[in-house]
Structure formats: structure tokens, C-alpha cells
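For this depiction, one protein chain was excluded, whereas all remaining protein chains were kept in their positions.
Note that the chains are named A and B in the order they appear, and that numbering of residues resets to 1 at the start of each chain.
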Amino acid sequence: MTTLAPPRETAPSTTQPARRRKPRRKGRLLHVYTWLILLWMFLPIVVMAAFGFNNTHSRYNFTWQGFTLHWWQNLFAIPNLTGSLVNSFTIAIIVTLFSVILGTPMGMALGRYRFRGHGTTDFVLFANIAAPEIGLGAALLSLYIAMGLPRGYWTIVIAHIMFCIPFVAITVRARMSGFDLSLEEAARDLGAGPLTTFRLVTLPMIIPGVIAGALLSFALSIDDFIITEFTAGQTLTFPLWIWGASRLGIPPQADVMGTIIFVVGALLALISGLLLRKRD
Amino acid sequence: MRHRLATALTPYALIFPGGLWIAIFFVIPIVAMLSLSTMSGNLLTGFSQTFDFGNYANVLSLYHTQFIRSVIYGVIATVAVVVISYPMAYWISLYGGARKPTYLFLLLLPFFVTFVLRTLSWEFLLSDQGLLLGPLHNLGLVPQDFHIMATSFAVISGLTYYSVPFMVLPIYVALERINREVLEAASDLYANKVQTFLKVVLPLSLPGVFAGVLLTFVPVTSDYVSAQILGGTGQVMIGNVIETLYITNSEYPQASALSFILMAALLLGIFGYAKALGTEDVLEVSAA
Partner (left out) sequence: MSSTMSATTGSARRDVSSAEQQSTAAISLVGVSKAYESRSGDSVLAVDHIDLTINQGEFFSMLGPSGCGKTTTLRMIGGFEEPTGGQVLLYGDDVTDTPPNRRDVNMVFQSYALFPHMDIFANVAFGLRRAKVAKAEIATRVNEALELVELGGMGKRKPNQLSGGQQQRVALARALVNRPRALLLDEPLGALDLKLRQTMQIELKRIQREVGITFVYVTHDQGEALTMSDRIAVMNGGHIEQLGPPKEIYERPATRFTAGFIGTSNILEGTVERMDGGLAVLTMPGEGRVLVPVNGSVIGEHIELTVRPEKITVCAEPPENGCALPGTITEVVYLGTSTNFTVTAADGTEMVAYVQNAVSADTDLDRGDRVWLCWPPEHGYALGGSGNPS
């Protein structure tokens, strides 16, 4: 097999002096590009935050008229707006609670067991996530109409739970697939019953997934608009209030509230991210 | 024996509560919507089931323009999102190093502000006296009647803006899955950066692109917020029509028929799409 042999070598040349080290390009252009895209993403948020400080005299919060902290101090001056914000929060909390309770076992089942109906469940969850929000909202509204159910606070809660469960299930399931079953077997071998094993071995391992699912639920619920509009009736959540007021002009309080939600959410996500990193 | 039965039943027991909720509030509503779509009547006189499938033909002939427009916007926005997002996902995955989580975090951060509020900010930014056009008008760099608001461009921009994270993430996940030694092997075998990208990185990242397209096309095509806030009468999308019919006009049968057509069309598309790729992959990637 001499055809694979390297070509004849000539006598080695003398050692050349060391060349100057040229730094290899580390993707500078794309780095800049990435930052530009991120800036684009944040632009409307900056605008929103800025307008929370706008000393505007008219209903329209459109032109800059000076800096003021007035709106931060009178944050709850508009009762409907405040009420809608409270609704958003309480709904999000209830929804998170229930979707975690209902979705976590689903995620565990899908991640661990093979059973008839596994594929169907997969499909239904997938269809739920992939389906357009307007379709989900319209369908639920149709159900409420058919049942003669008046729309309000609780119909919103029901709807939100419905579309959050799959997200929790999938997040937990992803966590399960990395789960080593032999850990549970070891616990059983050392005398732990099924409930104890679950409490001491399984649960701690999936908690990060559960927390991630919970955060996802909370974020999805508090900011949801389309499904909420269809199932809310006369009740207002924060996004709905904004939508209703958009024709007339958004008061700066709304911008301030949006800014606060953003900062709080960001902090929560940051903290939980750091905590989860420590656990691993 | 009891233990065997218990183990076999466990998954069903676990699935039951959540599954029941979804069955009642996702699956059944679709049936309800179907049923509503063949009813006749209006809010004043009440609705009754007449199995009138004429509603479907009716709404299609009335609103096919909006339908087509929505699909077109959807395609344009999706393509734009792929082109915009891919380089970013590429950089974060291949060059992000220890800061990868930070970049992903920053990417997702804007989601903490509700979509409506963000779109309204865009309305300000793109309006004639807004941050972008105001100075340009004042400096005389653009003609007085030039506007961005109430154009297709504005609506599609809004749709694109919203979708970028949904495309970056799946592509990022797919890129992360590529064994770095495979990239080194390509270089070892005389490929330069461009060749390595075209011959190795791109093909291997396609599953991520497909997943991202899935997560983008559906919301974009069925959206109405962007069109309402940033668009004018020439940019009405099918979502706007459905919303109007349901919320404003209470024309429930027609609205249901239209909504069902939209859902069915999109779901069929997704189903065929996913079958070709394998649901598992897409689920995994979209769960990232």
C-alpha cells in the first residue's frame, strides 16, 4: 500500500526565526452583530422605561417634556389600572401553582415510563404548544358560550392553566431524561420505601426543572394577551388594560408598572438562575 | 402482584389530573368551536344548531384576502427571522464561551415586558414624530409624506421583532449539539471557515432551524396585535378579523368557522412538518 506513503522528503531547511504572533480573528464582526440585535430587542423597553419618567401634560405620552418622578410617586392613581395589575399578579400566582401541580406529574410520567398513550399525550401537548393562541382563545370562548358560562376572572385562570401545563410538563420531562434511575434503585436497596425515595432522591433532582417550569408559567401568564382577551369578558388584566387604553393614550403609570414588572422579573430570573447553577 | 399493578398504573395516575384538564379545556373546546361554527343566529335572537356548513364558504369568500395576506406576512417574517437570528445563535454557541448563559438570559429578558406594551413602544418609535422619523423629517432627509406606520413593513417588523428569541434558541440548541471535535476535524481536513460552515455546521444545525420555523410561523401568521397597533386598513390580518368577529361583533358562528379554518390549516401543516422530522426532536428542541 505504498500509494499512501507520503512523498519523498527533501533535506530539512534551517530553522526560520520565530514569526510574529498574529492573533486569530475571534469572530469580531458577529460579536458586534449580536450586540446590535440585543440592543434592538431592548429598544422598546428602554423607551417604555424612559416614558415612565416623562413629565407629560397631555393624555398622549408621546413627546418628551421633562423628567419627573411624579408617576412613580402616584403609581396607583388610576384605580382600573391598578386593579388590572393586581389581577395579573394574582392570576399568575394561582396559575403557576396549579400548572406546577398538574404538569409536574405529567412530565415525570412522560420522562420515565413507557406506556400506551405516551405518544398520544406527546402529541396533544405538542399540538397545544404549537397551536396559535388565537385558536386556543377562540376555542375556549366557544366552550364558554356553548356552556353559557359568563366570562371573568376564573375563566381567565382556567385558560392560563390550560396553556401553561404543557410547558411545565416538558420542562420537567427534559429534567427527567437526565435522571439516573439507578439512584432510585440504590435508595430502595438501602431500605427506603417508594414515598421516601421520591421525597429524598427523585424530588430534589427534578426540583430545578419544576422551578424552571414554574417561572416559565408565571412569565407566560402575567404577560399573556391574546388568550386572555378572548376569555376575560369584562375583567381586565394589565395587558388588557393597556390594549383598551392604547387608542386613548397610555398614562405614564402604565409605563412605570411595566418597568417594575420587568425589573422584578429580571431579578427573579437572575437569582433563580444563580441558585440553580449552584445546585448543579 | 399488587406491586406490579401499581407500577403499571403509575404513569396513568400521574398523567390523569393534568391530562383531564387539558382534555376539558383544550380538546373539548375545539369540538365546541366546531359546533358553534355550524350554528345560525345572532346575539339578539340567540344561536341555534342548524348544521349550516355554509358559514365556511361564506367566511372564506369574505376574508380570503386577509388570509392570503397573513400567510404572506408569515412567510416573509419567518424568512427574515431566520436570516437575522442565525448569525446570533452561531456567535453565541461558537464564540460565547463562558458568557453563553448571560447572552441567552439577555435575549429572553425582554419577555418580561408584555408584548402589547412593547409593540406600543414601537408605535412611538416608528411614528412620524417619533424617535426615528422625527429627526429625519426635521433634517429634511426624508420627504414629508414618508411614513413607516400603517405599512406592511411596520407590521412585518413588529412580527419579526417578536420572533427572534424563538428562532435563536432552537438554532442555538442544535449548534450546541455539534461535537466540537467534528469542527476541528473539518479544519484538520483542509476546510477553511466558510467551507466548514457550509459543509458541516449548516447541515447539522438544520433541525434547529426547522424547529424555529415551527415556533415562528404559527404565531406570526395568526397574530393581530402587530397589525392593529402598527398597521392600517391595508394590513388587516386574519387574526384581526377573527378578533373583531368574536369580540366586537359577537358573530360567533362565522368567527368560529374562520378560526377553525385557520387552526386546521396551521395544524395540518405542523403535523405534516413534524411527521417528516419526528416529533421527539422538535419537542426536545422547543423545550430548550
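Just so it is clear, contacts are C-beta pairs under 8 Å (C-beta built on N, C-alpha and C of every residue); 3 or more make two chains touch, one makes a residue touch a chain.
Quick caveat: nothing in here was measured; it's all calculated off a predicted structure.
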Of B:Asn179, B:Thr233 or B:Thr248, the residue that touches the missing chain is B:Asn179
So one chain is hidden, and I want to know which residue out of B:Asn192, B:Thr233 or B:Thr248 touches that hidden chain in the complete assembly.
B:Asn192
Even though one chain is hidden, which residues of chain B still touch it in the full complex?
179, 181-182, 184-192, 195, 199-200, 203-204
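One rule holds in what follows: only the chains that are shown with their structure count from here on.
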Provide the C-alpha centroid distance between chain A and chain B, rounded to the nearest whole angstrom.
15
In their complex, what parts of chain A are in touch with chain B?
26-27, 30-31, 33-34, 37-38, 40-45, 47-48, 51, 62-63, 101-103, 105-106, 108-110, 112-113, 115, 117-118, 121-136, 138-143, 145-147, 158-159, 161-163, 165-166, 169-171, 173-174, 219, 222-223, 225-226, 229-230, 238-239, 242-243, 246, 250, 254-255, 258, 261-262, 265-266, 269-270, 273, 277
So in the complex, which bits of chain B are touching chain A?
8, 10-15, 17-19, 21-22, 25-30, 32-33, 35-36, 47, 84-85, 87-88, 90-92, 94-95, 101, 103, 105-122, 124-125, 127, 129-131, 161, 164-165, 214-215, 218-219, 221-225, 229, 239, 242-243, 246-247, 252, 255-256, 259, 262-263, 266-267, 270, 274, 279-280, 282-284, 286-288
